[in-house]
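Right, one structure below, let's go through it.
All protein chains of the complex are present and in place, except for one that has been dropped.
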Amino acid sequence: MQERVKAKAIELLESGVCDRVLGWKAGEFFYDVTPAVFTSREEIEKEFVFGPFCGANMSKYLIAESRKEGKKVGAFLKPCDTYSFQQLQKEHRIWRENVYAVGVQCEGMCDIEALKAAGIKGILGAEGSGDTLTVHTLYGDKSVERKAVLAERCACCKSKKLLGCDEIVGEQGEELESARFEQVAKLEAMTPDERFAFWRGELSRCIRCNACRNVCPACSCEKCVFDNPNSGIENKAASNSFEENLFHIIRAFHVAGRCTDCGECSRVCPQHIPLHLLNRKFIKDINELYGEYQAGADMDTRPPLMNFQMDDPEPSVVHERGSDQ
Amino acid sequence: MQKIGVFVCWCGSNIAATVDVQAVSDALAKEPGVVFSTNYQYMCSQAGQDMIQEKIREFGLTGVVVCSCSPRMHETTFRKTCEKAGLNPYMVEIANIREQCSWIHKDKETGTEKAIILGRAAIAKVQLNAPLTAGQSPVVKRALVIGGGIAGIQTALDIADAGFPVDIVETKPTIGGKMTQIDKTFPTLDCAACILTPKMVDAAQNENINILSYSEVEAVKGFVGNFSVTIRRKARFVDETKCTGCGLCTEKCPQKKVPNEFNLGLDNRRAIYIPFAQAVPKVATIDPNYCTMLKTGKCGVCSKVCTAGAIDYQQKDELIEREYGAIVAATGFNPISMDKFDEFAYSQSPDVVTSLEFERLMNAAGPTGGTLLRPSDGTHPHTLVFVQCVGSRCDGGEKGKPYCSKICCMYTAKHAMLTREKYPDTDVYVFYIDVRTPGKNFDEFYRRAVEEYGVHYIKGMVGKVVPENGKLKVQASDLLGGQQLHIDADMVVLAAAIEPDKSARPLATMLTASMDTNDFFTEAHPKLRPVESPTAGVFLSGACQGPKDIPETVAQAGAAASKVIGLLVKDHLTCNPCVASSNEMMCNGCSACEKVCPYGAITYIDKDFRGPNRTTLRRRVAQVNPAVCQGCGACTVACPSGAMDLKGFSNAQIMAEVDAICK
Amino acid sequence: MKKCPISQLDALFAALAAQQKLYIPTGEAKTAAFKPWEEGMKLTDALNTVRSAKDLFFPQVENLVNFKVTGKEIEIIENRDPAEPFVVFGVRACDCRSFDILDKVFLCDPVDTYYQTRRENGVIMTMACTEPEETCFCTAFGIDPTDPAGDVSCWTDSENLYLRANTEKGEKLLSGLPMLSEGDAPAADKSVFERLPLKNLPLDKFGGEHMMELFNRPEWKGLAESCLGCGTCTFVCPTCQCYDIKEFNTGDEIKRFRCWDSCMYSDFTLMSAGQPRPTQLERFRQRFMHKLVYYPSTHDGEFGCVGCGRCLQKCPISMNIVKVAKTLGEEKE
Partner (left out) sequence: MQVKEEFKPTIVAFCCNWCSYAGADLSGTNRLQYPANVKIIRIPCSCRLNPMFILRAFQRGADGVILCGCHPGDCHYTTGNYYARRRMTLLFSMLDYLGIERERTRVEWVSAAEGAKFAATMNDFVETVTKLGENKRLEDLRCKSE
């Protein structure tokens, strides 16, 4: 797959369709891949990679890239990325005409932490496509099943469908039956005290580095309310538990109905806070209360929070659905 | 920093009895930014207003907080007061320490404490107020009257007289409403038709009035001065412009078995009909539920007999859209259904009738030609029992209505009196809970019924009516006599409660006008603005606002008209300056605000901004049309970046109030 | 040198905690953190904590002073956290070196008394490394991870914890512990450190000499272009020391506090005239120029990085000081 993607990147540049392509650049190790803009065949041949650690969602970069002068920007997008890509177009953030979008078939991305959790230390590299990965480490080679080290978001992938692309490398995928709400349901089944304890445990680790916000394609505000001294809720650090809650509640609320569940927030969190469980709670509620809705799946439906039905459930449904009484 | 003046009102003893006003003004004097604080007996009085103006000048106040009654009562008053003293009217905030404090708390300490907090919240808000200037929007100089009864007709005539075009939309084939069905009117006993039909003709002939009969309001958009209304003109299958109203078709139509709604189903009409002789417009209408031609395609008699060639079986409903500056709701009332009142045997015996049916039985144009005959056998009734308050003043409200229908006492007295006058051989009993006669010459009228006409008024309720051998066995209690009564009656007349017309509820939704729990339209103020809806540009006429008799209805109709005229004479309306506005520097151009705006007030432009390092950035940004925005604030919450804010109710202002309250 | 059987570790911690607050690295590998020791708490398996030991001396949020507003009067109230002695156990050699760097910033004139108080009250017990991660490169900065500094240095083998006091503070700490006996640690096996992939980081070009040349290098654009502008690298970094002073209005009190700031943020050092580093490129460059050029140029060539590898592990887009150093430091012929 990597070779096909690279070949396509070179083709886009050399055919003159694009003057730059957005892809993944190799790092020091196998897993520390960086999103990058490539402008020449040499760069692509030397540094372009596409493999099990190209988790970064490329769509957000297109907000800025699509506004630049010049030819189109070529963009390689995984299925997840294409949902965000469409959602951002819906919100008029990406100028579609300046993008040549290439969908890339995705087998699921691996999680370096999962490798480490499997007891593999000092990782120098990994090889192999398909079901088994061979990992080179400071302490010798180890082999693992790909499934065992998939990122959580990929283990319960919602869709392998590539949306709204100009071209596809590999095969078009399908929407999948996903168990992605299982964890949310588990939390819902807990008592409020247990839930409170769970989230306190998680959110108390937050260091307000803003990685979740800055990586999020839905969080693309010109100026975030948390950075704006005039918003009344600006804060640079979470001074206490309230501010930790405030940031994450408001952030989740602002992306509710717009979040495509790409899972980048949880991927980048240095403290491994399961932030996707907040977003998925909103998605699950929206699905249950207002009908199934997948942000970014299409270009014309109204986002659920900018829509209503006369017979929507009353807010007291929250009390009635309670599981603890 | 603002220089704020605080003015605490006693409202006589309304506030001062449960709030220590001196303590409030002393406490608020200590708040940051407050340079003057006082209390006074009646802040809204001329002396009170003069004091506010004097202090604005003396202290150079930049903000004013009045702790008084609800802002719904006097916010406008105090804004005007301040404006006259040179302060921007939007630098005034009201702390509601009457309706939301002194009136609900009995303990003076509690009331005082709360009043101080409410005052602090208002001070915190006014700290962040900014002077606002109202924009202007043009006024469409045409009015719409919805409902063509006496209320609608009178309103339309008065508006038209002032020179403004007005459309009447009436759902029935003719205007006239309930009054056309009434025989005589209390307390003067003059003939309803004689006073109504000339008005109907006036309306038809007035060149400023356009009657859209057999039509319904389908949708309302816009706002005061600029409503856009979609009206469905139902197909009557007769070309109104061609029909001469000769009535030949209504005589020849072979479909004779159609219950005549004008006579409340007491007789029949044809499938093509003119509701009554004086109908306006006097045009035939085909009832599609009964017309053989429309149902089976076979017949066409009316078409054949119509020399004017007015019959058009192909006619379709037509939707027209018109602009109006003001809308008057005059949707009227109906008697409630008697289905739930089986104890009176209404469904079992045709001789148990409602008062409106009784009107028709007494009316010269009615099914009996004005001779009172029993519907069951056409004989002359000798004993009549009138039952009042059927469905009115019901507790619980399951069967009837909690309110007094107001007109029943008088029309029952009228019916009883007329019966005795025309047929002195009859015995007439009236069962009542109370007899309510507050009105000019009303009590005299009632006393005449009792004293001169010998009507038997009995305080008590009828418990049961049982039809037996052509008689109606009436069981009742005589509360004053303390005995059970059994009367063998020939007819029983039920004074059914009245309720707003069923079309009022959906109409209220379209107009965004509020209604009470009984579906009567709510007035903007029960005493001071009784003919206006809280929704600007929507006015109320007649029984849609509450039960009333004809003179009251006509009076209110005229009042509503004068309010409409007052609006339409203006070339421009001052817009509410508390509208949304977008900070372009923070706007993402994402369209979230546009999607939730009910008025379409938000548009987008691409605009160049200065970027870093002398670059130019083109961004899509939202723009709010302040003349169209009504200031609901839906957009401000949809906007994730907080670029969209609402003047007068900004995020910062509301949060300052929250802080002050929770402190 | 002292030793303590591993089986006595809990007793050692209990004894330490009895005298002052004790922090140990604990928790699951991916969320390991220094936490106040409690009965039953276990040392983490992770090589290092997510947040560095810096946080205990220079916390993310710290009260400075309060202003109380009564009516129209303002009163100034001292509000610093009370000084209390504490021990932090298990600091790695890299984190320990970070205090040399922070001291030079905070303890030079004018002294940051908030930091100073904590430094005086805190005792650092380091722990030698035996199993480094591939992201470790402290050796590039001349740090010996097998012989860490600190007030007390520790080593372990399968049976014992060995302790060596390096300072008076350390001596004092160890003196009152009954479970300690004399004993020397076996020599460390340094072979694995020779195999570390990043040990030869090309740092020769950095320092003050080539400041303008490095500043103007065109490669910054490519390095910075995918930076998200988050503060992850800054906040996990043991040597980052920038902070912002903010105020919180509670309604009747203004609480002035300081909190970490990040040069990666768009509002870092924002002034009324605007942002001196208007795009992410300038902000990104600032961070690495500071670590590799500005700091050494004013501190005898000592780099502002200790090679702990946290930013390598945590950066959402895997851009880090190693990639910067390699891109700019490797001489292209």
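Should a chain be cited, it is by its letter among A, B and C, assigned in written order, with residues numbered from 1 in that chain.
Keep in mind that, in the parts below, a residue touches a chain if its C-beta (ideal position, glycine included) is under 8 Å from a C-beta of that chain, and two chains touch if they have at least 3 such contacts.
These numbers were taken from a predicted model, which means no experiment stands behind them.
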item	value
Chains on display which the left-out chain touches in the complete complex	A, B, C
Touching the absent chain when the full complex is considered, from A:Pro79, A:Gly103, A:Gly122 or A:Pro304	A:Pro304
Option touching the unshown chain, where B:Tyr42, B:Trp103 or B:Tyr423 are the choices	B:Trp103
Identified contact with the non-displayed chain, of B:Asn206, B:Thr230, B:Gln315 or B:Thr522	B:Thr522
Contacting the left-out chain in the complete assembly, out of B:Lys30, B:Arg72 or B:Lys340	B:Arg72
Sole contact to the chain not displayed, among A:Glu14, A:Glu182 or A:Asp312	A:Asp312
Where the unshown chain meets chain A, residue by residue	184, 187-188, 192-200, 225, 232-233, 239-240, 242-243, 245-246, 249-250, 252-253, 256, 278, 281-282, 285-286, 289-290, 304-310, 312-319, 322
Missing-partner contacts on chain B, residue numbers	70-72, 96, 98-101, 103-107, 110-111, 113-114, 117-118, 121, 508-509, 512, 514-517, 522, 534-535, 578, 596, 598-599, 630-634, 636-638, 646, 649, 651, 654-655, 657-659, 661-663
Hidden partner chain, residues of chain C it touches	248, 250-253, 255
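Note that in this section only the chains that are shown with their structure count from here on.
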item	value
Category of the chain touch graph - line, ring, star, complete, other	complete
Pair with more cross-chain C-beta pairs in contact, given A-C and A-B	A-C
Centrality ranking, top chain (CA atoms only)	A
Rounded Å distance between chain B and chain C, as computed from the means of their C-alpha atoms	72
Where chain A and chain B are represented by their mean Cα positions, the distance between them in whole Å	54
For chain C, residues contacting two or more additional chains	none
Multi-partner residues of chain B (each touching 2 or more other chains)	none
Chain C partner contacts - residues on chain A that touch it in the complex	27-29, 31-37, 56, 61, 113, 116-117, 121-124, 137-138, 205, 207-211, 213-215, 227, 235-239, 264, 267-268, 270-272
Touching residues on chain C, where the partner in the complex is chain B	69, 71-72, 251-252, 275, 278-279
Contacting residues of chain B [partner chain A, same complex]	585-592, 595-596, 604, 617-620, 638, 640-643, 651-652, 655
